[in-house]
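One protein chain omitted, others in place.
For chain A:
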Amino acid sequence: MKKSPLDHLLDWSGRILLTLILGFVLLPFIVVLIASFNDSAILSFPPKSWSLRWYANAIEYRDFGKGLVNSLKIAAIGATFAMIAGAGFAYVLNRYEFSLKTLLNSILMSPLIIPNFTIGLGLLILSTAASLPRSIWLVIGVHVIIVLPFVVRSVYVSLQNFERRYEQAAESLGAAPLRVLLTITLPLLVPGLVSGALFAVILSFNEFTASLFVVNQRTQTFPVAMYNYVREYADPTLAAVSVIYVIVVAALLLVVHKFFRLEKVLNVE
């Protein structure tokens, strides 16, 4: 079919619009990427001379290293707890009928409505009142609460799409319920579980607001360390950190994609 001039116009304006939107989405990162190579010690833009010294500074700065280790620890332990609890809750919500189901669902989803700083403040007051030490476990607790709804949702959706006939086939072949769970249900739910874990790790690693309330010098997370740094120095180190961060996360997603196919994990298929 031959295209009319109007079709051409719509075609081209559509392309331009898409390019602009994508440009807008990527703009912050592009600015930061350029700024990270600025030789000057103040965050001026555009840079006049170029250097890699802020990358060196970012890697050498001790608080970043400690914050990174804390954040990884918190994300790993927190996501593990959230996965176990979240998958359990999702299974219960999907498989059983009980009178307080709606209530349980609402409670599990409530961290989506309650702002992160409220969660942080709440646990801070509670820990002070109970004279709990401000240890890393307090931070992990806050993170578990924040990521739990995402894990529950993700696993719940996979369970909804799960074909029960697989389990029935296994049962008819003599598999007791635990064996069905371990050899059929769990292996087939792996994409949903990976998706939940991925959400949990990334959200936990990025979390800043709630963490700010419950960390101290020893337990500060990576984002909090970045915040503390920028309060003292205005050099492009943070831009360098940002670039490293983006590259690491992109690499992580590529690895997940290689093993599980991201479309499946993110339920966009």
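Before moving on, here are some points about what is shown:
Keep this in mind: a residue touches a chain if its C-beta (ideal position, glycine included) is under 8 Å from a C-beta of that chain, and two chains touch if they have at least 3 such contacts; residues count from 1.
Throughout what follows, contacts and distances are computed from a predicted model.
Hidden chain, UniProt protein name from the list "Spermidine/putrescine import ATP-binding protein PotA", "Ferredoxin", "Paraquat-inducible protein A" or "Indolepyruvate oxidoreductase subunit IorA": "Spermidine/putrescine import ATP-binding protein PotA". In the complete assembly, the contact with the undisplayed chain comes from A:A169, out of A:A41, A:L132 or A:A169.
Mapped onto chain A, the footprint of the missing chain covers residues 163, 165-166, 168-177, 179-180, 183-184, 187-188.
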